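Remarks on the structure that follows.
On to chain A.
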Amino acid sequence: MLMNLFKFKGGVKPPTNKTQSLGLPIAMAPMPSRLVVPLHQSIGGTPRPVVEAGDKVLKGQLIGEADGWISAAVHAPTSGTVVEVAMHVQPHPSGLDAMCVVIEPDGKDEWIVREPVDYKSLTPEQVRERLQQAGVVGLGGAVFPTHGKLTASKTVPMEEMVVNGAECEPFITCDDLLMRERAEEVVRGIGIFRDLLQPKKVLIGIEDNKPEAAAAMRAAVEAVGEDFEVIQVPTLYPAGGAKQLIRVLTGKEVPASKRSTDLGVQCFNVATAYTAWRAIAHGEPVVSRLVTITGNVHEPRNYEVLIGTPMDELLKLATPHPDTDGIVMGGPMMGFLVPQPDVPVVKATNCLIAHSDRLFPPKAPEMPCIRCGSCAQACPHELQPFEMYWFSRAKNFGKTQEYHIFDCIECGCCSFVCPSRIPLVQYFRFAKSEIWAREREKNAADQAKERFEFKQYREEREKAEKAEKLAKAAAAQAAKKAAEAAAAAAAGEVPAPAAEASSPAPVAAPSAADAEKAAKLATIQAAMERAKAQREAAQPKNTEHLTPEQQRAAEEIESRRATAGLVPPETPVNEKSE
Partner candidate 1 sequence: MDILLAIAIMALGAVVLGAALGFASIKFKVEGDPLIEKIEAILPQTQCGQCGYPGCKPYAEAIANGEEINKCPPGGTEGVQRLADLLGREVKPLDAEEKPKQVAIIDENTCIGCTLCIQACPVDAIIGAAKQMHVIIGQQCTGCELCLPPCPVECIHMEVIAENIDSWKWKYPVVEIKAAPIKEAA
Partner candidate 2 sequence: MITREEFRTIAGNGIWKQNTSIAQILGLCPLLAVTTNAVNGIMLSLATIIVMALSNVAVASLRNLIPHEIRIPVFILIVAALVTVIDLLFNANLHELYLVLGIFIPLIVTNCIVLARVEAFAAKNPPLQSTFDGVFMGVGMLWTLALLGAMRELLGNGTVLGGIDMVFPNMQPIQLLPESYPGFLLALLPPGAFILLGCMIAWKNWMDAKAAERARLKPPAPVASAGCH
């Protein structure tokens, strides 16, 4: 097959270190003693837990339901008992906690009733919904809910669909083995995506250091009778980045400000296609994934691992060397050291590397940047990392944005080549999260300002209304009294012209006392009005315009209070306020 491949600028060639874990076929990891399944395993909303401590669950049973469109469901990886729904440390560089469902397996590994369907009988919406409910997310590492990527742009026709089997990061081989051993299911999964997106071409990109995988995929494509093209791309990190692979295969460049569908192209990982096929055709939600266990270990190998398996238990399977001092999740270029060895495997975990100083020597101290430009030459997005570094370091975040910091994919090429050993990516991550935090703060401040101004406006308006009402009432009272006084005067047979009667000033002497009384009454009336107005003002009408959520929260609390016997006291609290 002759095909014109494109090149992306930059890139580096770190030692691949892949052969170590390629020697053995995929093995099933044994059932761990405990499974800690984080609810938030994908981009988007955190799924809501639908189980409680003590519940019995079956393998594949829903334990967290998707919250919103960009969110994916979470399922029990095996049958057993829910021990708790609680906060646990996450496999995340922060080392912070998040909500997890902890399951004690019963050992039976009993599936829920699986309903295989022929997706061709379903509407695209139904397929997408099934994928969401099965928790299918991008398994290349980004864990974006897959159903969210399966809608073509309304204006731009889909031209190419790129399937990512490049796996460019050193050490990782899970996609390689998946394609070698389960190529047919991968191809069928790609078929689902193809049918939903209707692209003109399907291009499967595999780095040319995986000839076996490419051959297996070609054979599978032929066996299934599809017309997908399996293309071997040059081995160059980060050719497996979605944007780089799209560039290599189609020549299109997707900037950070655009979605790839806007350019008529979409990209999926091979493992995602595999899980999509399992989910649709076998009714199996995503409860396990392939994980490469390698690095400073005796027997590097790929395992099929249940989501929620503690990493240290998993690492033992490969017998780590005694000097292992940490676990890197992901590859050596973009991965991170997990905060604790017992954090669970999640959907994003494609590789665990036993860390040791022998394998990854500690870094030499950071030297000043000498502007040698190596980073700019290595950057696959053609950024100027040393400029962004300069401004990130000085916390001049506006400038970092001028140099397109948000187009940085944090691939680590710049840090890899830097002769000054500057942790460039680290500076960019720092700058990005600071910019995001500021954005959040700015939004909050704007909102607060708006609300404050609205409240002030409301108070002004209410005050004005009260004053107006008051003035009206006082005037009416005065007029009434005057009229009464006039009537009384008339009754006292003091002839007064009608014109004069309307004004209390020139009333005759006997009615003077009456008028005075009337004025007094009017002031009292006014004072009472004022008091009433104040009382009204003190009863803020703030229970309107609430979001259903807030309403619900308030009602919940009220009901809790009611059950707790804390019925609001009957004392008229308004008096207290005065």
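For the reader, a short list of remarks on this structure follows.
Here is the rule we use: contacts are C-beta pairs under 8 Å (C-beta built on N, C-alpha and C of every residue); 3 or more make two chains touch, one makes a residue touch a chain; residues count from 1.
Picked so that all candidates are chains of the complex that A comes from, given by their letters.
Computed from a predicted model, the values in this text were never measured in an experiment.
Chain A shares a touch in this complex with candidate 1, selected from 1 or 2.
For chain A in complex with candidate 1, the touching residues are 40, 90, 92-94, 96-98, 363, 365-368, 423, 426-427, 429-430, 432-434, 436-437, 440-441, 444-449, 451-452, 454-455, 538-543, 546, 550, 553-554, 557-558, 560-561, 564, 566, 568-569, 571, 573-574, 576-577.
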